[in-house]
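Here the structure is laid out as structure tokens; the discussion comes afterwards.
Rather than the whole complex, this shows some of its chains in their spots.
Per-chain numbering from 1; labels A, B and C assigned in written order.
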Amino acid sequence: MAYVKDFKWKKGIKVSEYVDSLANIGFQSVQLANASNVFVKMKKNSAKIFLTFTSNMVTSGLRGFFAQLIQLKMADIIVTTVGGLEEDIMKAKGEKFSIGTFNTDDVELHEKGINRVGNLMINNESYMNFEDAILPILNKLYEKKKRWPVSEFFREIGLMLDDEDSILYQAAKNDVPIFCPAITDGAFGFHLYMFQQKHPDFIIDVIKDFGNILLSTNQDEKKGIIALGGSISKHHAILCTLLNGGAEYAVYMTTAHKTSGSMSGATTNEAKSWGKVKDESDIATVIGDVTIMFPLAMIKALEELKEDGLLKNG
Amino acid sequence: MAYVKDFKWKKGIKVSEYVDSLANIGFQSVQLANASNVFVKMKKNSAKIFLTFTSNMVTSGLRGFFAQLIQLKMADIIVTTVGGLEEDIMKAKGEKFSIGTFNTDDVELHEKGINRVGNLMINNESYMNFEDAILPILNKLYEKKKRWPVSEFFREIGLMLDDEDSILYQAAKNDVPIFCPAITDGAFGFHLYMFQQKHPDFIIDVIKDFGNILLSTNQDEKKGIIALGGSISKHHAILCTLLNGGAEYAVYMTTAHKTSGSMSGATTNEAKSWGKVKDESDIATVIGDVTIMFPLAMIKALEELKEDGLLKNG
Amino acid sequence: MAYVKDFKWKKGIKVSEYVDSLANIGFQSVQLANASNVFVKMKKNSAKIFLTFTSNMVTSGLRGFFAQLIQLKMADIIVTTVGGLEEDIMKAKGEKFSIGTFNTDDVELHEKGINRVGNLMINNESYMNFEDAILPILNKLYEKKKRWPVSEFFREIGLMLDDEDSILYQAAKNDVPIFCPAITDGAFGFHLYMFQQKHPDFIIDVIKDFGNILLSTNQDEKKGIIALGGSISKHHAILCTLLNGGAEYAVYMTTAHKTSGSMSGATTNEAKSWGKVKDESDIATVIGDVTIMFPLAMIKALEELKEDGLLKNG
């Protein structure tokens, strides 16, 4: 049995030592330490790892960390929303997002052409530059073929980028597919629509891409899910593992609670009733802000996996 | 200036009287009373009303209320996720969902073939019956045409149902389009995929459907948003109003908080920075469980609108 | 087994009908309907009812409702914090609190002498008038005796007030004791301190008052807890029931979640491990804003209890 241990600061303490201590503090710290262990187990046991995150996390500085995890092969399959992929492209093209506060005069921001995501700020200009970047890309892809499953579409875009910190770039380079079940739910929706107006035979084939995610793993393979935040990203990944016999490992990190019955707040336990994760799986649900907790838990896992030589390009 | 007033129970108090009182209690009760007023204003001023909700709300008994709101023309455009539409079909076909508790033995549920959504339960059988119902529908639609925008696809399904309490049925009957930006993120994804395997020219055209939502309103029309919960449903509706000059009215009801920077927790104020709602718009953000709060606020509005003869079929 | 039922609006719907419907909607609506039933049961079975609330609820318009519940004998014992009792006195003396918004310029408010509690506002003047009111009261009490258990102290104050909507007034009039385990944690702390400087033999006897709450019930009596919000009010009541063999009925309503291990978020289930509530007790935990949910659940119970002639003065 584990016991509560008094935490004490030692000068120069490393993140990995800190996460070790969390296992004996209590409440969500225990959950976070568990999550870190599940990360290690899914990699050590060669599970196919699904990493899902929401758009706002790509707005944040987690974007480069996600790219790094893809590079290190700590993620085999990405599921996310289109807004994040748009911002990944913006950043790859040099756009900068600034840091403000949660309490601001939003009318004033609007007048200045600044769009707020919590305490982060995106300029209208970044969206305009995105538009300029995306049109030639659509033309090139259309020349190649007319009917694009979503993940293949984003893979091609990734190959056209040149930024080590880009999710799309690293995913394309490392053969990690990116699934995005609602590709029109962002600026992309508008640009694709305008393009299709001129090229009516241009098609995004979402059905075909469901086949792609379904066949990205199988019943025999061990499967792990790292779901950051909620939304369709989380749901789509666990739907895929459900159809492939359930995941052996699952970590959910979110600020949502189970009490509203939402997907965002659904726990790893609830997932068992569906067979989304296996009855005897290793699971952890951690409640809190992903920007603080996810790197903590993952760093600890990376340090251990690095020791064991289990990280690619690491 | 409004003042706090002591609430007192009177025997036989009506919901509308209760919501009136809430305006002078405090905290979220004030927000809820505001929301009710914004509902009235958007209807009185003939705004095009976007109603968005998440799948779990259709799992719940709100489903029939949504259908009723469509019938009364309190909603002109629906945006939701595919899971809810699947469950709407199941219920229209006679499936029953049972009520349990949030704390259960999920492994035991799994063995019994019961899937849990918070404290609600869906049998595996309901999914099997759904499969049986959906295949002939796909065949019929395929005979009509090969390439379906999502909202047209669901309209056809609605026309095949026969249930006054069905969202799809009432929407089809009352010419209210249902947009669903991630149609493959559910059982539908699997069935569509299997169908396309046999009929490779069968296409769901998500790009075309973006045009449909974009053109469902315009810059000149007044626009109102009622966003229940978060997710892409909420985001997709406000993206559409953003591209049409911003909404004049907006009510967000959610359990999510703005502090994580998520779309689910994004407030009506944050929306102003983007131009998603207009600077001088009537807005209310209410924090709490939609199953309790939304009917409360809407009932009060319906009673007032009924008096004024502003409800269709009412 | 209970099933999900589609909710439908009927013109003129009463609160009691609405709460009936909630039992078949889902998520927190089911919890709220359960809570309402537990209220009925605790009264029908003649349980000694502990009602606890936090200070901000007295800032709100719930204050008059609490007074009414005391008058109706739906509460036999009150536990609360001192801030609320101060505001009850202010309101009894005619002070008005105004309604503002959660997002304000707090520096500007400070300059205007306005103190903010969420979206409610208290003027500095109200605190000054409170001071003027409280000093003669302290003098009178000191003349009676020098050593005051907290609940006896507040009972005397209640007898000096003249406001049907006052918690202190109704409690004194109906022999309902008010326990307040941290009497110095508010403006009272300062005024009592200044008074004791002049009268060093003036004592507030908190130990004696622990005896008073302990003996306010016993092992044989049935006990019910209605804990609104968290804090020491909730803890103190359940500590008392724990020492008296555990409660048979318990309803917790709060916005706090169990995931942080806090008392505010502790559930009625957790209470079983302590014996705070009995193993076989009737319990409900409802998550959400008390200003909306508590009157809803209680109104439904009052209507039923009124029918059965179980309300005093009702």
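Throughout what follows, contacts are C-beta pairs under 8 Å (C-beta built on N, C-alpha and C of every residue); 3 or more make two chains touch, one makes a residue touch a chain.
In this text the structure is predicted, and so the values were computed from the model without any measurement.
Asker: Taking the 3 visible copies as a start, how many copies are in the full assembly?
Answerer: 4
The rule we apply is simple: only the chains that are shown with their structure count from here on.
Asker: Pick same or different for copies chain A and chain C, depending on whether their interface residues overlap by over half.
Answerer: Both copies, chain A as well as chain C, present the same residues to each other, with over half of the numbers appearing on both sides.
Asker: Which whole number of Å gives the spacing of the CA centres of chain A and chain B?
Answerer: Spacing between the chain centres: roughly 26 Å.
Asker: Would you kindly tell me how far, in whole Å, the mean C-alpha position of chain C lies from that of chain A?
Answerer: Distance between chain centres: 44 Å.
Asker: Which positions in chain B are in touch with at least two other chains?
Answerer: Counting only residues that touch two or more other chains, chain B contributes 56, 59-60, 118-120, 269, 289.
Asker: If you look only at chain B, which of its residues touch chain A in the complex?
Answerer: Residues in contact with chain A: 54-56, 59-60, 81, 83, 102, 104, 106-107, 109-110, 114-120, 147, 181-186, 189-190, 192-193, 196-197, 202-211, 214, 229-232, 235-236, 239, 243, 255-266, 269-275, 279, 289-290.
Asker: For the complex, which residues does chain C have touching chain A?
Answerer: Counting only chain C, the residues touching chain A are 26-28, 103, 257, 259-261, 287.
Asker: Please name which positions on chain C make contact with chain B in the complex.
Answerer: Interface residues on chain C, with respect to chain B: 1-9, 11-16, 18, 21-22, 24-32, 56, 59-65, 67-68, 91, 96-99, 103, 118-120, 165, 269, 287-289, 291-293, 295-296, 298-299, 302-303, 306.
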